[in-house]
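The complex appears here minus one protein chain, its other protein chains still in place.
Should a chain be cited, it is by its letter among A and B, assigned in written order, with residues numbered from 1 in that chain.
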Amino acid sequence: MWEALAFRAGHNAAVVALGCIVFGLAAGAVGCFVLLRGRALIADAAAHATLPGIAAAFLLALPLGLDPRALPWLLAGGAVTALLGVVAAHALASSGRVKDDAAIAVALSAFFGLGAVLLSVVQALPVAGQAGLSGLLLGRAAGMTAADAATMAAVAGIALGLLLLLRRPLAALLFDPLQARLAGLPAGALDAALLGLMLLVVLAGLPAVGLVLVVALLIVPAAAARLLVVRLPAMVALSAAFGAGASHLGVALSASAPGLPTGATIVLVALAGFLLALLLSPRRGLIAAFRRQAALMAAARAAAR
Amino acid sequence: MSPAPVPLPLPALSVRGLSVAYGREPALWNVTWHSPPSGLVAIVGPNGAGKSTLLKAALGLVPRLAGEVRFFGAPLAAARRRIGYLPQRAAIEWDFPATALDVAAMGRYPRAGWFRPLPRAEREAARAALAEVGLADLADRPIGELSGGQQQRVLLARTLAQEPDLFLMDEPFAGVDAATEEAILAVLHRLAEGGRCVIAVHHDLSTVPRAFDHALLLNREVVAEGPAATLLSPENLARAYGGRLRAPG
Partner (left out) sequence: MSFVALDLVPLLAAMLACLACGLVGNLLLLTRQSLLGDAVSHAVLPGIVLAFLLTGSRDAGPMLAGAVLAAFAAALLVGLVVRAARLPPQAAMGIVFTGFFALGVVLLEAGVGRRVHLDLDHVLLGQLEALVWPAAEGWHSLLDPAALAALPPEIRLIGAVALSVPVVLAALWKELRLLAFDPEFAAVSGFAPRALSALLLAVLAVVCVAAFWAVGAILAIAALVAPPAAARLLARSYRGQVLASAAVALAMGAGGVLLAGALPWLAGWGFGLSASGMVAVAGGVLVAAAALLARARESR
């Protein structure tokens, strides 16, 4: 594990670790905007809705003569159905009777179910490489090639770059959507851009974290950072660092125990950090809240006497 | 006005040293107040003064830091059947699949008790309560299809169906038209004449002296209380609102 942490566990492992770190940076940074704009649930639905696209891409690659294991091809398929899933959820919620959260849950489960059906087709085919597909469910860093890691880093890097470009209007959207609209900012287009960034992060995270748990990397580091700092730039920086650290440590841990799915390990590492912040944060931590409550209660009792 | 029957001897609601905080900000601090045993009572004060919080804390709907609450001299658990509550209309999900009668009938649930379906007689009592607020014709209408004023009257009917001695009402006139306000006020006056106590969180200072008997002026702490006709003096209002308002009318 120490070798893996210090990038000395071989060339391939080092490249994979670097890919995961870039992903963690992007997830932490983009996650702040996802969290503050209330898009966590949509991100989860989009992640689950990649499954049918990935399986369909695998199936389509055979007649097209493509390599069904090529990660960029699979991710492209996943992106298509993820977008379809988000559109379906929107369409259902716009009917008015079914609220957002239920509409998103319906889309998530129906698309994931379709993915399960297509996956059962894939698994019945006499071709190699199906194992790689189920690795995308919960992440398998051990099975990643250097090319996979490069794809992951590239997708996450694009998300980071775009976020850097759009940081000012996106921040304006977070603080006061109405004001942003009045100031001439296209709120709808910005929300679409945020959705795009979120989707890039989700896709980048599939090989290492997997589609079931990738949403955790969008919200856990951001939530932990929010517990600790007030201003948005500080929150984004801290969250990005936290995301990168959790990814790196999680990958190294899972490398030392080959049975452990990488995604679950990364999520548990991130969660441990979040729980520490939740307990100890001086402003929003549980201990501080408990003390404040006790002090208020004592003062109120004294006043009543 | 017909003479009221023998007034109940104890204050309908009495709070002592009540403090409530949301997070780190106190919403109510050391409030001690005894309502009259009957009549129409307005709770007034600026936004964020803790008016709704006072009702909710009294009913145990929000946790309190300190303080004691009595209804007719008894703790909440013993007085539950004598208390009716009308929440803010905005706090309700009106898209719920229910008719006006379904909602009014909820006021009779305590009489049926746990695990038992509502007897037909109780449902008829709820229908009578709807008639009392002028909604007999709309009993079977889904609540989502009612106007704001009608929805407010459905909530009032539900509270009437409880047949309580003390009515706690959170903004009963919020967002209703003048005609509905008059209709609701007429019902409240009938209740007061029948010896009941109605305590209502109220926004419109101009109607307080005319429509209410008694008032409590609140701004996190008790600013003043007394007969509604004289309570809203310029000095008292300045103390509650910081000089931003003048005495009504």
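Points worth noting:
As a working rule, contacts are C-beta pairs under 8 Å (C-beta built on N, C-alpha and C of every residue); 3 or more make two chains touch, one makes a residue touch a chain.
Nothing here was measured: the structure is a model prediction, and the numbers come from that model.
The hidden chain makes contact, of the residues A:Pro63, A:Gly259 or A:Pro282, with A:Gly259. Between the chain not shown and the residues A:His48, A:Arg69 or A:His248, the one that touches is A:His48. Which of B:Leu10, B:Ala98 or B:Ala238 touches the hidden chain is settled by the complete complex: it is B:Ala98.
Touch with the chain omitted from the figure is made, among B:Arg16, B:His34, B:Arg80 or B:His203, by B:Arg80. Summary of contacts with the chain left out: across A:Ala105, A:Ala146 or A:Ala237, the touching residue is A:Ala105.
Touching the omitted chain from chain B are residues 23, 56, 59-61, 80-81, 83-85, 87, 91-93, 96-99, 102-103, 106-107, 109-110, 112, 114-115, 117-118, 142, 158, 162. What chain A contributes to its contact with the hidden chain is residues 35, 38, 40-41, 44, 48, 88, 91-92, 95, 97-99, 101-103, 105-121, 124, 134, 137-138, 212-213, 215-216, 219-220, 223, 226-227, 257, 259-261, 263-265, 267-268, 271, 274, 278, 281, 284-286, 289.
As a working rule, only the chains that are shown with their structure count from here on.
Centroids of chain A and chain B (each the mean of its C-alpha atoms) stand 47 Å apart.
Note for the complex: chain B touches chain A at residues 16-19, 21, 24, 26, 29-30, 32, 65-67, 95. Chain A meets chain B in the complex at residues 97, 292-293, 296-297, 300-301, 303-305.
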